[in-house]
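Left out: one protein chain. Kept in place: all the others.
Read from first to last, the chains carry the letters A, B, C and D; within each, the first residue is number 1.
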Amino acid sequence: MLLAKVRGTVVSTCKEPSLRGVKFLLVQLLSDTGEPLPDYEVAADVVGAGINEWVLISRGSGARQHEGYVDRPVDATVVAIVDTVSLASGSLYSKREDLS
Amino acid sequence: MLLAKVRGTVVSTCKEPSLRGVKFLLVQLLSDTGEPLPDYEVAADVVGAGINEWVLISRGSGARQHEGYVDRPVDATVVAIVDTVSLASGSLYSKREDLS
Amino acid sequence: MLLAKVRGTVVSTCKEPSLRGVKFLLVQLLSDTGEPLPDYEVAADVVGAGINEWVLISRGSGARQHEGYVDRPVDATVVAIVDTVSLASGSLYSKREDLS
Amino acid sequence: MLLAKVRGTVVSTCKEPSLRGVKFLLVQLLSDTGEPLPDYEVAADVVGAGINEWVLISRGSGARQHEGYVDRPVDATVVAIVDTVSLASGSLYSKREDLS
Partner (left out) sequence: MLLAKVRGTVVSTCKEPSLRGVKFLLVQLLSDTGEPLPDYEVAADVVGAGINEWVLISRGSGARQHEGYVDRPVDATVVAIVDTVSLASGSLYSKREDLS
């Protein structure tokens, strides 16, 4: 999985039928120091993540391991909202402090 | 999924038999600011996307999660035509404004 | 899928048993302007492609969606010989002109 | 698989239900000379790896080939703790010496 930050939403009316009801978030990938990388993903959201929250994204077939998603043409999914990232060198991120 | 822009078509007569009837689009990947990236994909089209439209592509096994595609040797598919991309910092793309 | 150009062959006697009878082509990936990229693949050939022909390669599990290939340890396959690549800005490639 | 070094942990309360009980490690990818690369992964841990240990990570569907993980949305897993890396040019890493 990779760390990412929610930046916005992508809306589509004309899409593969099984994608109806799937919410697409544009998430920015983060480096291991928490800086935004040039890479992003448009990921399905199965955890209700909000703007600016740090999340974990799973890609590839892992992105479809969720009830009702096995047959959907999705290759990236937001699978967790991050509470804390703790490194040996110290705390990298804490949701509580980030939002305060 | 990644944002991409439809730039053209690829035609092949001699191909793996199950690819008959599959329409191949050449799509240019887009950055998170909407700029063209050097990367492209030749993607199967299952939504009827047109030249210059912004689309979402799904890659890997996700590209075959569409009726009749499970056994086709496809690794990239156009799965949605994008209406809007809305970021916290403002609107990145709106199909209506793009075509007007 | 990606555009590639056939450059040669790879031969192996000692290999995973199910690879017997599989023809391996070394193909050079092409950019969206038809220029050779530094990247290449050694791909199984299921369409009988020849030296210098433009082809489409499929990678990952998509490379095994061909009769008799599902259980072979292959991660890249030449799945089509390209006839034409037509972009909104003009023709990028035509097999007929390329060979004449 | 790739060599990586364990740097810390990622904690999430709100996550895809099947991820309950999965421990997430932030691991830094290592070059073939043992230097840290800019790339990292947040990987599930199934071997009980500790901070600063060298490990092997498996990515993609390979990351779910562990009892109870097949249906979890995981795309990277720590699958081994490395004892030694021995190259023709000499020893690159030995856990015993690293910890002494």
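Here is the rule we go by: contacts are C-beta pairs under 8 Å (C-beta built on N, C-alpha and C of every residue); 3 or more make two chains touch, one makes a residue touch a chain.
Computed from a predicted model, the values in this text were never measured in an experiment.
When the full complex is taken into account, the listed residue touching the unshown chain is D:L3, out of D:L3, D:V22 or D:V42. Hidden from this view is one chain, which touches chain D at 1-3, 31-32, 46-48, 56, 58-66, 77, 79-89, 92. Within the entire complex, the positions of chain C that touch the omitted partner chain are 7-16, 18-19, 24, 26, 28, 38, 40-43, 51-52, 60-61, 63-64, 71-76.
Rule of thumb we're sticking to: only the chains that are shown with their structure count from here on.
Counting every residue number used by either copy at the chain A-chain D contact, under half are found in both chains. Taking the mean of the C-alpha atoms as each chain's centre, chain A and chain C sit 33 Å apart. Centre-to-centre separation between chain B and chain C, using Cα means, comes to 21 Å. Among the residues of chain A, those touching two or more other chains are numbered 60-61, 63-64.
Here, these are the chain pairs in contact: A-B, A-D, B-C.
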